[in-house]
Each structure stands twice: as structure tokens, then as C-alpha cells.
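Note that this is a trimmed complex: some chains were dropped, and none of the rest were shifted.
Chains here go by letter, A and B, matching the order in which they are written, and residues are numbered from 1 within each.
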Amino acid sequence: MELLKTLCQVQAPSGNELPLKEFILNYVNERRSNWTCQPEIIHGEEFQDCLILKFGQPRTAVYAHMDSVGFTVRYENQLVPIGSPETRTGSLLVGQDQLGPIECGLVVDENNMIRYDFGRTIQRGTNLVFKCDFKENEEYVQSCYLDNRLGVYNCLKLAESLENGVLVFSCWEEHGGGSVPYLVKFLYEKFNIRQSLISDITWVTDGVHPGKGVVISLRDKNIPRKSFVDKIISIADRSGVDYQLEVEGSGSSDGREIQVSPYPVDWCFIGAPEENVHSPREKVHKKDIAAMIALYGELLKEL
Amino acid sequence: MELLKTLCQVQAPSGNELPLKEFILNYVNERRSNWTCQPEIIHGEEFQDCLILKFGQPRTAVYAHMDSVGFTVRYENQLVPIGSPETRTGSLLVGQDQLGPIECGLVVDENNMIRYDFGRTIQRGTNLVFKCDFKENEEYVQSCYLDNRLGVYNCLKLAESLENGVLVFSCWEEHGGGSVPYLVKFLYEKFNIRQSLISDITWVTDGVHPGKGVVISLRDKNIPRKSFVDKIISIADRSGVDYQLEVEGSGSSDGREIQVSPYPVDWCFIGAPEENVHSPREKVHKKDIAAMIALYGELLKEL
């Protein structure tokens, strides 16, 4: 869990994913000599701050978004949300501007405006994220940004034994998207990738429970193609991995951008469920993490 | 009207259009020997569940979406809408899960939650649609899913004598789209198609009346290019076909996806108006259906 803990501490809200990209790139270069297969590492200005690892002859891409929710400093102590973070007075925020490192408190004032409480003015446009307080016991991990550092972690675990497949680290997912369209285009045109899995974190609800297995989402705000989801369920059934089926009317993911892209690419959201969504206290059951990694391993072989 | 009645009975909510695609494909293969020209039939995994019929040297594409609104079974008898169906207690829904065929009632409970009423639990993720009760008299047809089985019907009637043009059967229109972007791309890159007509059903309003002719929509939530719409109106004027002009601030169609696609393709929505939108009792005047078919015939010749 040391890797996950480190991932959760990297500050990378939507629009500033570069620090996480660089962390992943370093990690890959340090570890890949131990992996079963050597990936092609694809990145650079044509991919903005995204990163792609291509293994063997891929048929399926796994998307994990690197960005997190957070806040942008506006004027007069005001904060503007990045994505939809929980806004609770007392949460600790961290960041950095030209005057130095920042650790400050979040305040929701009487007019429901979000503000920071700090001893000096913070420069306009500075990004702030939740301070990481990583906790772990036998059953659970708890931290800010398990969404989606767990999705990234899943990919890095998959990488150790992956033979054929593409791992994609994307940007801006929490705030309207913008990188998945060109990633889909590249993977379709270059490698004819028509299958994709969304390695991301979903919600504990009245039908999805912690510790009961990885979640295969049949739909959220978007509806994937039924024949593709049915194929995944039949592989999951054969695999023996614990899984749960989700049906929601709201919520979205990198899958939305694949769905509406000008490429005929199927997608399905598969990930562990969490409590305290988009808060500093996101909490996931360890069994569900293990099930997530196990199911992805099967799917990348069978799909 | 037997063809229309059969079309209305096929269960194909957004995300599961395959049954309607297969019906159309069978119909085309049975009937096309009687048609004036033989189309190229284009489909397969690169088009997901969509279907394209290409006649001659096309300049214009006609889009008819195959999918309908409906419901997805969630947990504890709950239903999640697909698109925006009417939700009225007592409506009959049909579907199928692994335990067998389903016919159940829709219930809106005291908390405005939508539920089903059935003798057993229905499997999570099962799709349900309105039960078809097709009615017809001298003036009107009434059924669920005239939107958009009438748009599909219009295409199949056009096909009988079409010489140059593309008929496109699309997916997901009722629920956020997702197939039109790659269909536009294919048709633009392959056949240089820059003109498109949306064969779909609109609303009876204070300015659009049943029996007064097919509707040419000047705008809905989206605004097509004025010069293209003006060209269509001038052809309609010369044709002698009864038509009405619509101006709305809301509502959308496959035209929206053409508008925002990365291809410079014009579009215009043209279709019969209906009452009781997205209910089991959609109702359209037969004169407007005849005018729709007649105007499309003219437009595909003249545009």
C-alpha cells in the first residue's frame, strides 16, 4: 500500500496533472525491468500531460484518470471548485504559490461562499487540494483521492504481468474532460483499439456494498452498448472473482467521452466502490481492490 | 401500416438497438429486389449496432434513430429512466431477463420514485419498454415509439424508389447520443456527405398542428445554418407538399451531434408532429406521415 499512499499525496487537480504524470513515468522506468513484458512508453507534447503504456498486441485499453478534484484561488479569499469536491468547513487544503508552500483551512461562510483561511493572501489562480491523511487497517484504506489514485494503482499492478493491452493515464476527467477524445483517436487509428475499460472508483449505494467485490457498472448517466457489457459479465462469471452489478441514473466517467467520440469504441466502467465520495475521507474495502485487480487481469486476457 | 406496427413492437431502448437493426436488415434483404436501385448495405463491428444503406452517388444523408426511451431495472423494484419516458402509474412495461419474459406495471410511489410491480424480482440491469398497443383509424395512428419508428418507416419507404442518397439508422439518440459522430465521420470521409436530414418526430404545439403537413424545424435547442434551411424551404415550396415551420427553444435530435461534430456538415430536422410525446399513446396524423414521405422524396432529388 506504500505505492497507493504516495500516489494519494501527489498534488494533481484537473489541468495540472503534470506532477502525477512525472511520478508515474519515474515509477515505470524504475520498475519495468521486473515486469513480464516491456511496454512501449508513449507521451510528449502531442499527448499534452497524458501517458500511454502499450503492451504487446493490444485489443483493449484501460483508462485511469490522473486528475483529482480541488479548488482554484479567486479574489478576496474566495475559492472556486475544480470538479465537485466536498466543501466542509475545517477541511485542510495544501498547495504552493510563488511565496511558498501553503496549508490552510476551508471555510464555508454564511452566504455559502467557499473561502480559505490563511495568514496571507494566496496568489490568484493557485490550485489547492485536500491534505492527505492516509489511514489503513485490515479491512479498509482511507484517504483523499482514492478516486482515482486507486484506478492508477490498479493499472500499475496490472502492468507487472500484462502481455497485451494498453494502459492510458488521462487528464481533466473531474472537470469536463478533454484528453480522452484524442487518446481514443490515437488508439483507434494506430492500434485499432475498439474495447475500453474505465479503471475508476464508484459509489457505495443501496445496491452496492463495501467488501462485496469489484463493481461492473451496467450504466450511469451514460449507457454503454449492452452486448459489450454482457460479454464482460460472462467473463467475470467464469473468473470466480467477486463482483457486483451497478445501475445508476447519474454519475459519469471517461466512458462518457469514449461514448460520444467520433470512433466506434465500446466501454465499460469497472472499479471498487467507495464511501465519502470526493471528500478527504474516501474509504474503500481492501477486498474490493483485490477483486478489481484480479478481474482486470482476467478481462485483459479474455476480451 | 403493418410495417409500422411491427416496427413499434420491436424492443430496442438506447444501448440495445441490436434487435431493431436485425429486423431492418432482414426487411431490406427480403424487399430490396423490388426497389428501383440496389443499395450498398454497410454495417459490422466498425459501426457497432448501426446500419447504413447507400444508394447511387449520394449528396445527402437521412438519419433515423432506432432507439426508444424506456427503463433500466435497478435495485429493490426501482426503475431508472432511459431517455425521458412519460412516467405514469399503470403504464404496462415489457422485457425479458434470464428467468423469462416480463410484463409488469409501472408505479410512481409517494416519494416520486419509479418502481415496477411484478410477481418476482427482475434481474438488475434488465431493460423494460412500453407494451405496444397499436391503434389506427382513418385519420390517426397511435402507439408507443412512433418516435422514432415512423422516422425509420419513412426511410424504408424512401428506399423503394431512392436513386442517390444515404439512409442511416443510428443509436442512442434518446440518451445522449454516441453513434452519430462516427457515422458523420465515415460519410464525410468516404462519400463527402455534407448535407443531412433528420428523419424524426416532433411535437404538436401552439404553432404546429396535426394534419397540417410535415414539419420543417427552423431551430430547436440547436440552430442549423440558415442558408441550408432556406434552401430546403424553397424546395418545399416548389414541391407543393403541405409543410409547417417550427421554431422552438428546446428539444434536440441527431442534428445536435452533427452540429458539434468535427465535420462541416449541414443538417435540418424534418418530420411529422405528434401528441403525447414519449408516452405509450404517441399519436400522429396520417396526412403528416404522407407529407413527410413525399417531402423527403423531393429533397433527396433536389438537394
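In the analysis below, contacts are C-beta pairs under 8 Å (C-beta built on N, C-alpha and C of every residue); 3 or more make two chains touch, one makes a residue touch a chain.
None of these values were measured; they are calculated from a predicted model.
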item	value
Whole-complex copies, counting every chain including the 2 in place	3
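In this text, only the chains that are shown with their structure count from here on.
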item	value
Rounded Å distance, chain A centre to chain B centre (Cα mean)	36
In the complex with chain A, residue positions of chain B that touch it	14-16, 18, 45-49, 72-76, 80-82, 124-125, 127, 172, 175-179, 181-182, 184-185, 257, 261-262
List of chain A residues in touch with chain B within their complex	194, 205-207, 218-219, 221-227, 229, 245, 247-249, 256, 259-264, 266
